[in-house]
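The complex is shown incomplete by one protein chain, all other protein chains being positioned as in the whole.
Each chain carries a letter (A and B) given by its place in the written order, and its residues are counted from 1.
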Amino acid sequence: MNGKNLLRLAGVAIAGLAVAMAISYLGDKAAGENVSFTPERNADLIDRGAYLAKLGDCAACHSIPGRPAFSGGLKMGTPIGAIYSTNITPDATHGIGRFTFADFDRALRYGVADGHSLYPAMPFTSYYNTKPEDVRALYAYFRYAVAPANIPNRVSAIPFPLSMRWPLTYWRWLFAASPAPFTTPPGLDRAQAQGAYFVDGLGHCGECHTPRNVFMQLKAVRRTDGAHYLGGAVIESYFAPSLRTEGAGSLRDWSEIELTQFLQTGANSRGIAFGSMSDVIIHSTQYMSEADATATAHYLKSLESKDQSDASFTYDPNSHKALKSGDASAEGARIYLDNCAACHRPDGRGYERVFPALAGNAVVEATSPESVVSIIFQGSATPRTSQTPAQFTMPGFAWRLSDFEVMQVANFVRSSWGNRGPRVTLKDVERLRPGPG
Amino acid sequence: MTTPRKLKPVDAVIIGYGWTGAILAKTLTDAGLRVVALERGPARDTSPDFDYPRIADELRHGIRGELWQPLAAETVTVRHTVNDTAVPYRKYGSFVLGNGVGGAGVHWNGQLWRASPEDLGLRSHIEQRYGKHFVPPEMTIQDYPVSFAELEPHFDHFEKVCGVSGVAGNLRGTVQSVGNAFEGPRSDQFPTPALPAIYAAQLFEKASSELGYRSFPVPAANSSVAFTNPYGVRMGPCNLCGYCERFGCFLYSKASPQTTILPILADRSNLEVRTNAYVTRILKDSAGTRATGVVYIDENGQELQQPADLVVLSAFQMHNVRLLLLSGIGTPYDPVTGKGVLGKNYAYQMFGVTTAFFDEEVQINPFIGAGAAGLRAIDDFNSDHYDHTKQGFVGGAMIYAGGTGGRPIEQMLLPPNTPRWGRAWKAAVHKHYRHSAPITLMGTVMSYRDRYLSLDPTYTDKFGIPLLRITFDWHDNEYRMAAYTAAKMEEIVRQMKPESQATLLLKPGNHYDVRIYQSTHTTGGAIMGTNPSNSVINRYSQSWDLPNLFVYGASAFPQNIGYNPTGLLAGLAYFSADKLKTSYLKSPAPLVSS
Partner (left out) sequence: MAAVSRLIPTEGAGPGAIEAGVSEFIDRQMELPYGHGSFFYLRGPFHPESPATLGYQLRYTPREIYRLGIEDTNAAARKIHGMDFARLEAAHQDRMLESIEKGLLELPTVPASTLFAQLLENTREGYFSDPIYGGNRDMVAWRWIGFPGARADFTDWIDQAGTEYPYGPVSIRGTKA
């Protein structure tokens, strides 16, 4: 290729880029609906908005401890650099004080604010279905009931050229669902529909529980999209389990009452929330009305997968018998006794809603080793909620156990008491060991 | 120092954030008051402070006392008689003082007893049963101004708050076939079932039954099952870990303010807890009729004044008395004239232990069991549960079996003739460690004219403020009581058929010895009574001098009981809290006319 051609090609490329940027610019400008609405200071509307903000768990990203609520600043690591959540208080300079209702709706459901596309860390691809009356309530809440905070937004630490936002528009066009207010999906009863509205919408459950493809796009956003929908996904070093009723240990074995209890308190006789679900319980689902929580449980129980193995967990007393008679010869058994048994008990049954049972625990048995290994390394704390004021903490054992020992003890808990989790490899453990600090 | 900077007034200030501080913080914030709690020590919580396995460290906690009040900053002085010069308690021994959020309620053993009905009306009861002259003149015991029946609902509530494990011996007046037949009537069962007996306790159970005594599970503030208390706070069950007394509980099982009450207070916007806040005095108005707040030194050494309408003094027994003395509230007790009440009736507990040394076939496993968990006791010789006509002493002792842990540095039990070092010692620790069991008596101590608390004229804390001075030694009544009950204890141990046994007991001529750990159950000094001439506080724990000052803790006990004091002092605190709620907060005034 001679210099002239190269120059020409570069020219074409630049022109193409300019066109692409222009299109994205126009696209962002054109996003959303041009509805106007000025909310009254109506207490009921504001209360509803406050409740919905909790369901949407806006605070999870937009509030950080020690700073005014919703003033942003939460650092979120992405593969291309850190981004920071923004100030969504009604501050006119740094917040969303100048947002019209249409601006607000555009950000919430379309992922466009200030004329450019938002990083999909903002789960607008889930919020897309929010009903207009609920968007209005949210708007009223953020406008009237949140205190303005004069705190500037932090710019992202993503280096150029990745810091250019215009490609996000294309991402959005390609992958984001077209925003449309929620309508009852066919075949659901009223309560299921109410649950689906939360699960698919403000609850944005799929953001963690549905796997993503290479473009970070959720593989499914609706129940009709197939088995990937809420089918379980690896999130950093944890595995967010499937929310479908599948084989043994899945939500199939949970009653709706147990599921409701879990949403409201983060714990039931089957398990205790860990990882980022703990935060979801603390900041969001514990506030769900009885009706919403029950409806959510009801809806999730309706998600059946074809892959339903008949086998259910059967407790095998032999692992415990061995430990109780002084036999810790099984791989990892002695490590279990020396690190885990004090709380989870030698019989693996734990203490209900205090220290979770490991026997028959879907997290322990999950195909993915992420959660069990990460919890051993990092520990976990149960969510504190208004109904469960006591918090139980498991300390991390990264300082005390070698990778090899973690592998052994993970395999012990995955294969004892009737558990049938696949083996954890040393590679898995090495990959999941947290970095220093 | 310069004039303390004045902070924004609050409705109530709490001094000391242990058991009674937490109980009152809940009561007052429930009522909507703006409350500040001042705690001299650091913030502490189960995680990370008591995390497994780091908590399982005898040297750090059991010996060096990580959770205890650092004596370097403040201690007490001790002397045996009024005529001696007191010297400082320089190293821990006889008792250990709590420090930090949760106070000694973090590192206690968890034996949660109620007082016997006889204990509360002690003087009247003794005089009625044995005649006016049975109580010797130097013995200054008096009735608690509150009855068992009045306290019962509060004992019951506190037991539920703590998830206490045990078995009722007297249910609504009916003596049961199990449990403590000598206890006062309970309105309800224990909230959680008794923990099974550890092996030493099983041997004791069998031996005492053969001798005609009915042993029963020591009420243990270690829940035996996962349990949710009346405040919605969930607790884990005890696994007999062996790290209880002197340790924080990693299992969320042993009741402490952290595991029972503080979780519901954590988010209250009307409560602020300030740690490392060392209160140096309670302030009074110019007329001396009301408390106006407190002065404290914060962690930066800055002196601050916290004005408050209500002052709750809920520090440890000794600190309560010291602070009242330092603040000039009430008249200090004078042992010569008998005038004044502040500092009067300091008492302690009598202690004795018989160790059973078994042969190597008997697996005592002393490391199994914790604090109060898995212990068994008899109460036949406690309080006035038996006829004292011919005994010539007042009081008695509860006798319990099983250690509070098998910590090898401190709790190694060896026959008395064992050399303290060398080859023979090394052989003995091997032979005896796993096969020895202590049986302990915890005895009453009466109050006396010449046993009291005052400010030390010489020694000061690190800020130059006078230390508290203890004037204490044993009286004959206690030696006699100990000899009598120890004989009963030895008889039971003989029946346990050990290879050998040995008793450690104080006899006449043995002075109070601060070097040996005996008990942290120190009592009195700000006692309760029926009028200002016999007490510092009234039946509702309200100061006679300043009606907006309430004082909680074992400082209120006119004389000591033969049980661990937490159940009684918490009962008194809840009794008072109830009165605050129903009466005082509506119209603050003296609750008993003086």
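Here, a residue touches a chain if its C-beta (ideal position, glycine included) is under 8 Å from a C-beta of that chain, and two chains touch if they have at least 3 such contacts.
All of these numbers come straight from a predicted model, not from anything done at the bench.
J.: For the chain not shown, which residue from B:Pro53, B:Pro136 or B:Pro588 touches it across the whole complex?
T.: Residue touching the absent chain, from the options given: B:Pro53.
J.: Touching the left-out chain: which of B:Val78, B:Ala347 or B:Ile537?
T.: B:Val78
J.: Considering the complete complex, identify which of B:Leu240, B:Leu310, B:Met489 or B:Ala502 is in touch with the unshown chain.
T.: B:Leu240
J.: For the full complex, which residue in B:Asn170, B:Thr228, B:Thr331 or B:Asn365 touches the chain that was left out?
T.: Result: among the candidates, B:Asn365 touches the missing chain.
J.: With respect to the chain omitted from the figure, which of B:Ala427, B:Ala487 or B:Ala589 is a touching residue?
T.: Only one listed residue reaches the unshown chain, and that is B:Ala427.
J.: Go through chain A and note every residue touching the omitted chain.
T.: Residues touching the hidden chain, for chain A, are 323-326, 328, 334, 337-339, 341-342, 345-347, 400-401, 405.
J.: Can you name the residues of chain B that touch the chain not displayed here?
T.: Against the missing chain, chain B presents residues 52-59, 63-65, 70-72, 74-75, 78-80, 85, 87-91, 93, 195-199, 202, 239-243, 250, 362-363, 365, 367-369, 374, 406, 408-409, 412, 420-423, 425-427, 429-430, 433-434, 458-460, 511-515.
The definition used in the following text is that only the chains that are shown with their structure count from here on.
J.: Between chain A and chain B, what is the gap in Å from one C-alpha centre to the other?
T.: About 48 Å separates the centre of chain A from that of chain B.
J.: Which of the residues in chain A end up touching chain B in this complex?
T.: 339, 342-343, 345, 351-355, 381, 384, 387-393, 395, 400
J.: Along chain B, where are the residues that touch chain A in the complex?
T.: 46-48, 51-54, 225-226, 231-237, 239, 241, 250-252, 259, 263-264, 266
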